[in-house]
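First, the structure itself, so that you have it in front of you.
Note that one protein chain of the assembly has been removed; the remaining protein chains are unaltered in position.
Which chain is which? They are A, B and C, in the order written, and residues in each are numbered from 1.
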Amino acid sequence: MSKARVPALGAEGWFTEEGGAALVGSRCATCGTVSFPKSTFACPNPRCAGTELIDARLSATGTVWSYTDARYQPPPPFVPTADPYVPFALAAVELDGDGLVVLGQIVDGVTVADLHVGRRVELVVDTLFADDDTEHTIWKWRPIPDDR
Amino acid sequence: MSKARVPALGAEGWFTEEGGAALVGSRCATCGTVSFPKSTFACPNPRCAGTELIDARLSATGTVWSYTDARYQPPPPFVPTADPYVPFALAAVELDGDGLVVLGQIVDGVTVADLHVGRRVELVVDTLFADDDTEHTIWKWRPIPDDR
Amino acid sequence: MTDDVVVAGAGMTAWGKWGRNFVEYGVEAAREALADAGVEWTDVQYVAGGETVRNGYAGYVAGSSISQALGWNGAQVSTSYGACASGAQAIDVARNRILAGRCDVALVVGADTTPKGFLAPNAGDRPDDPDWLRFRLLGATNPAYFALMARRRIDVHGAAPEDFAQVKVKNSKHGMANPRARYRKEVTVAEVLDSPVVADPLHLLDICATSDGGAAVVLTSAHKARELGIASPVRVRAVSTVTPSFPNTVIEMPNFATDSSGVVAPPPRTFMDSIAHVAYEEAGIGPEDLSVAEVYDLATALELDWYEHLGLCAVGEAEKLLRNGDTAIGGRIPVNPSGGLACFGEAVPAQAIAQVCEVVWQLRGEAGDRQVEGAKVGITANKGLFGHGSSVLLST
Partner (left out) sequence: MTDDVVVAGAGMTAWGKWGRNFVEYGVEAAREALADAGVEWTDVQYVAGGETVRNGYAGYVAGSSISQALGWNGAQVSTSYGACASGAQAIDVARNRILAGRCDVALVVGADTTPKGFLAPNAGDRPDDPDWLRFRLLGATNPAYFALMARRRIDVHGAAPEDFAQVKVKNSKHGMANPRARYRKEVTVAEVLDSPVVADPLHLLDICATSDGGAAVVLTSAHKARELGIASPVRVRAVSTVTPSFPNTVIEMPNFATDSSGVVAPPPRTFMDSIAHVAYEEAGIGPEDLSVAEVYDLATALELDWYEHLGLCAVGEAEKLLRNGDTAIGGRIPVNPSGGLACFGEAVPAQAIAQVCEVVWQLRGEAGDRQVEGAKVGITANKGLFGHGSSVLLST
């Protein structure tokens, strides 16, 4: 029996898999400012009093702004996925066209040696961790082959 | 097999049963000021720079300054001793001669109806709660019979 | 020192229990206060936040969290914590900055989302923490400490549980005219006395609930207020955030004991008396000058204590003042015309600011059906854990 796949606690509504993986931020109906995670009750532009904030699908591709990895297991509430712990990489990615940088884990198997500032990446939805009956999902970044 | 009796976590050294039950506070070697719980590194008298603080056995009798009870089970870290919960009474007691008022539970079976401001009480060491192998002890106040 | 600091704007959410993010309440209150003052958010130079310790890291840095939600504007920032006095500390901090000439427009804001039931410590074993220990070793909740004071009023001053209930009756009447109040329903003495006893002698209806809410004020220099076209703003005349003087001989939440008076004699004024006294001294105003007071009725009986601590009457005379109707709207010195905590429930870092909002509306004559006629001078007072008390004195 396959496990249920649900967004990890806290990330509900932060990303979608419909029409391809993408982050879902918000866009202010008044001034057009985009934010991620969603602004839910006030526009982050200090000169805008807008309160109508619409779900906005963000660009699923971007350019690495910076990157690192986690060689030691982070403390709780991080949930490890393997024992012994396996390091993972993280990247801050400048989304194409949205004017913002979003942090995310890099997919398994890709290390910092495969990355550089300026590397092109795309968003995927992947498993953050699993328990007996559920896969808890999250967005991750994956290098775009042939687009370095 | 009888259970081990140890002071409840956090109350280690706060009271003694040797030579009769009594609270153990501190006395400043410089100015003589007494405190409970113990001051461990600075005298609470703002005009005294004393740092030598000696264990001091406090008076085991006193007069009720005020009192109340807990009709509903307090939230954790309180540990209930019965299910369903049984209310207990609390008293703030002015110790004889030490010039301070100390809060404590009242022994089982005594209710607020048995108390009044000015009621004479004495200190006992009693069970706060028990688990499988240990009785966790604490000080409590008990009305002195024939001394109202 | 520059000229006066004034309250250019006041804002406050309705109090309730909605479980929204505390930042949301803060933004709503701040926007109302800014609009009331006629100040743009981008013109605010300083933000003083009241901290909430129950909303994760964002709560620890409430001034910054609420600033970010309003949109980063490059203001300077602080966040203050002093239990129930947090909001007054934030007001004090912002006021000093204006008095120092370091800014002329400051936003003070506090907001909270509170859990159901008794306020209790965060999870984990913390035997070093007196607030953890009092629950573990004594089972002493906040109402237990309130009840100790209430019992003293009965056994020492001859108060009756009916007197406590009358405080609730008065405040619930007041709150019916307050659209921001959470509870807007007349309550009778019988209803209070028939409600379950929580901590003898206090009934459920004697004790305030915990609520969600936000409150904010815009403080400016008097000069800036004139520029903004505010003709006669309410002035902040004094703020007290005084600590006790040793030995403090009345037991403080969450302590296990008082200081000892065995070596050093008690100070001439108790801690509770000193809170307003310090404010009176700073302003050169006395209790006889007051038109209105907002005090912390965490429990009904504590409102009676405040009458005495504020100098509205002599020690032991509070019940008489209440019975005479002196502290009801229309009486000599109305207390808690807002409805008080009885009608609001407590939202810790917002509450001291909310008290100031109410006094501001009273002094402006904008309090509608709960207006204290001709109010010219008002005081707020509150008290929290660990020797935190505060008082703000305002006048037209």
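Everything below uses one rule, namely that a residue touches a chain if its C-beta (ideal position, glycine included) is under 8 Å from a C-beta of that chain, and two chains touch if they have at least 3 such contacts.
Quick caveat: nothing in here was measured; it's all calculated off a predicted structure.
Q: Considering the whole complex, which of C:K17, C:R31 or C:R126 touches the chain not shown?
A: The missing chain is touched by C:R126.
Q: With the full complex in mind, choose from C:G110, C:P161 or C:P254 the residue touching the hidden chain.
A: C:P254
Q: To test your reading of the contact rule: which positions on chain B touch the chain that is missing from view?
A: Answer for chain B: residues 39-49 touch the chain left out.
Q: Considering the entire assembly, which residues of chain C contact the chain that has been omitted?
A: 1-2, 21, 47, 51, 53, 55-58, 60-61, 63-65, 67-68, 71-83, 89, 92-93, 95-97, 99-102, 121-124, 126, 128-132, 240-248, 254, 259, 267, 274, 278, 385-388
Q: Considering the whole complex rather than only what is displayed, give the residues of chain A touching the chain that is not shown.
A: Missing-chain contacts on chain A: residues 8-11, 31-37, 44-47, 65-72, 74-79, 88, 90, 92, 97-105, 112, 116-118, 128, 138.
Note that only the chains that are shown with their structure count from here on.
Q: Tell me the chain pair with the top count of C-beta pairs in contact.
A: B-C
Q: Hey, how far is the Cα centre of chain A from the one of chain B, in Å?
A: Here the centre of chain B sits 54 Å away from the centre of chain A.
Q: Taking each chain's centre as the mean of its CA atoms, how far is chain B from chain C in angstrom?
A: Roughly 32 Å, centre to centre.
Q: Quick check on chain B: which residues sit in contact with 2+ other chains?
A: In chain B, no residue touches two or more other chains.
Q: By residue number and range, which residues of chain C touch two or more other chains?
A: Expected reply: no residues.
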